[in-house]
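Structure below; questions to follow.
Apart from one protein chain that is not included, each protein chain of the complex appears where it belongs.
Every chain is named by a letter (A and B) in the order it is written, and numbering of its residues begins at 1.
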Amino acid sequence: MNDTGRESATISSFQLGAVVASSILGIGVLTLPRLAALAVDSGAPLLTFAGMTAGMLFLAGLAWLMSRHPGSSLFRFSEQLIGKAPARVFNGLLILYFLVVTGITARQFGEAVVQVLLQKTPIEIVVSFLILLTGLTCRRDLVKFVYVHQFYLPLILLPGIIVVAVSMQNAETVNLLPILGNHPLRWGDELVQIAAASQIAFVIALLGPILRRPRGAVRATAIGATLATLLYTAIIIATIAVFGAEEVKLLTYPTLETARSASLGSGQRLDALFLIVWVISIFTSVYSTYYFCAYGTRELLGLRDQRLTATFGMPFVFAAAFLPLNIFELYRWSELLNLYGAILFAGYPSLLLLLSLIRRGGKRTKEAEGHA
Amino acid sequence: MRSLLLAALALAGALLLAGCWDRQELEDRALILGMAIDEADGEEADEHATHLAPPPMVKGKKIRITAQIAIPGRVPLGPSDSGGGGKEGGMPVWVVRVTGYSIDDALNNLQQEIADPRSLIHLRVIVISEKIARDGVEDLNDYFRRNSEVRHSTWLLVSDIEAARLMNVAPPLERVPSLYVLSMIEKSMEMGKFPKEYIGSFWTAESSKGQDEFLPYVSIRQKENILLKGIALFSGGRMVGHTEPIEIGAYMAIKGMNPGGYSSFAQVPDVGAIMLNTFRRQTETDIDIEDGVPHISIKVRLDTRIEERIDHKSDEFTASDYRKIKEYSEKKLTKILIEFVQSTQKLKSDPFGFGEAVRGQYPRYWNRHVSQKSDWERLYAKARFDIECNVYIRREGLKMN
Partner (left out) sequence: MAGSWKQKYKHARKPSSVPVLDDVLEQYGTMKGSPRLDEMLRIVKEVYAETDDLSIRQLRLFGEFDAAAIFLDTMVDKQVINEQLLRPLMAEVSPARLEKLRNRRLIDIVLSEELHEVNAYAESNVVPMLQALSSGRTLLCIAGSHDAIVLQTRKVEKRAIEQPQTEQVIRGPREGYIEVLDTNLSLLRNRLQTTDLCIKLAPLGQRGKTRTAVCYLKSIADPTIVDNVLKRLMHIKTDAILDAGYIEQFIEDQPFSPFPQIQNTERPDKTAAALLEGRVAILTEGSPFALIVPTFFTQFYQTLDDYTERFLIGSLIRMVRLVALVSSLIFPALYVSLISFNPELIPTDFAVAIAGGRAGVPFPSFVEVLIIEGSMEVLREATIRLPQQIGGALSIVGVLVIGQAAVSAGFASPIMIVIVALTTIGSFATPAYNSATALRMLRFPLIILGGTFGLFGVMIGVLFIANHMLALESFGAPYLSPFVPGSWQGMKDMFMRGPIWWMRKRPSHLYPQDSDRLPPDSARIPMERTLHYGGKEGADRHE
């Protein structure tokens, strides 16, 4: 019974930023510090900042593309720009990629839960609960999708900030020196890995039709991505400052250990609490990727809504989650996915943007003028 | 709405299919509150819970674990009645001894002996004997680090006597014995008598290349009293020595840790023996590289108050007396600090983490000279120190002379 179709059917720039931030903040919170520390030890915060900023640039490119084609989603304007068939191939690839990412993220989440919280519970149950939660929430329209992100954003930021603030009492500034790292090994490689955290925010490509102010898209995306960047960097600063790079390299979930060593008052373990609240940020990330899949498939197949695809996609996500056989393979999968994803997510929008610029000579489309 | 129904359906299905795998009622867990690790006497037979023949690496190196397990029901809920905790009869904990070749091996043996599943979630104190510590603790810690149940705020202590004896003390102050050890250490931390060195910080120091780990060094006096004897110093992962209690103060002074808690007792010429209590410490550390060795200059500022004076003539204090006390105790305290640092240098143990500071400030120098922990330990032994101690007497209590 959706009776009103006025402002409630569009989203503000603030909401767009919220989608970006809450999508990006996800599984990386738990594992990024180790990745970064392994690459450049105490240079990790800088590396993270740089990587996230690089990711942000590509997101901004995507947002620019969207603001040039207001009123239509990626699936529409890509067909206009590169023709129907190639666009479908690329979009299908994106959907497939996101499907696998959803599964792998859910699996990584499941591993963390099973290792720390529920040792005896089968990981399949944990993962399927997350997928079920996500799949059932994906049946709503785009505006509701945005609502979910907006609602949870404070609940994602808050625990992060609390962990950072509380752990500062154990922080040693000397652990952060030298800022560039003692033995910077692989700046390039890890930069890509970290920038890949931003690719989940690619889901904003769906939001074109409901943007209230398409002109503000670039700014809103940048603000959202900056928020995520700052929180990621802060978490990594806190983790490195508390443990030192050498220790972080040994920890499976450094951020969790930060939460664990940050004790409030009576010295109780806070990591379980942190992990619980962290479920939210995983949920929003998985929700973004899976929504992209469900909505994208619906667009490709020309269905009326995505209830069907959202429901029947769930087994595939589940299957993807259990492609890697053990935790070591899981890490390799996620690294490879990040790498290929980076190529896909940097290349495809750039191509579209280039074509868009060439075809329309830097001017907005007619639709844009109509909208503005 | 329909999604909610579906969710409910799925939920019900999941619950019917599933048991409650991880459900373990609090009272059905064998909560290990404290644990002591000793060398085994070598007489106990192998339990063979995890192996038939022990791996050759560990052969002949058995350890004995003494665990304190809380007995539900012995500790009354709520403030105890007039009778106190002893009324119920017996200790509220159950002390179990097992042996094994490693921690996990021993704990598996333990599990063979007790009904409830062991749980380390409330493990608060681990005591290891000096002998174990001198053999190296890295392998012991491996289990604790891997296990997600162990909290970072657990205390790891080294005892100069058999560690198991600490599990048997039952002081009247606390209902649960190992909680007494815990509260003793934590309170001395709050009073400024010991640095905040949980097992988590120990692990961090263990893995960092520019800092050596250290642990509280405890002992037992008069059967039931636990004494904080000093700091157990480590080098290369093994305990190499320990300090005197006042040297804990010296350590905290060099690190500039607050609140201050130690008092120094010294006889000042012409004034008498003065007890000076430090209540605030402030330290500036400056590191240079001179002639290829680190040159560390430390300026310590101590804010103190006079606590006691033992003197046979009770004249008034004069301004010059203050200066005398100040100058004399500065000299005295500087000496303590220098001697403490020198003794750590002799042991090649850097509990202060000066190496980390060198790594941060002189990464080039560090990269050239240090590739593993022992490199820094060698450099540390050669480092030159300039220590200056300023004592400020801020007040003298309610008596005026």
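Everything that follows uses one rule, which is that contacts are C-beta pairs under 8 Å (C-beta built on N, C-alpha and C of every residue); 3 or more make two chains touch, one makes a residue touch a chain.
Only a predicted model underlies this, so the values are computations on that prediction, with no experimental measurement involved.
From the set A:F129, A:Y253 or A:F318, the residue in touch with the chain omitted from the display is A:F129, counting the whole complex. Touching the chain that is not shown, out of A:Y147, A:F322 or A:Y340: A:Y147 (per the contact rule at the top).
For the chain missing from the display, the contacting residue among A:A21, A:V113, A:L176 or A:L227 is A:V113, taking the whole complex into account. Within the complete assembly, residues 1-4, 6-8, 11-12, 14-15, 113, 117-118, 121, 126, 129-130, 133, 136-137, 140, 144, 146-148, 150-152, 266, 268-269, 272-273, 276-277, 279-280, 283 of chain A touch the chain that is not shown.
On the side of chain B, touch with the chain left out of the figure occurs at residues 1-5, 7-8, 11, 14-15, 18, 20, 22-27, 29, 31, 33, 70, 72-78, 92, 119, 121-122, 124, 149, 151, 175-176, 179, 182.
Just so it is clear, only the chains that are shown with their structure count from here on.
Contact residues on chain A toward chain B in their complex (touch as defined above): 42, 115-122, 125, 128-129, 132-133, 136-137, 139, 170, 172, 174-178, 180, 182-183, 242-244, 246-247, 249-250, 257, 260-261, 263, 267-269. Interface residues of chain B, counted against chain A in their complex, comprise 3, 6-7, 10, 14, 18, 21-22, 121, 145, 148, 151-153, 186, 196, 198, 200-201, 203-204, 207-209, 353, 356-357, 359-361, 363, 366-367.
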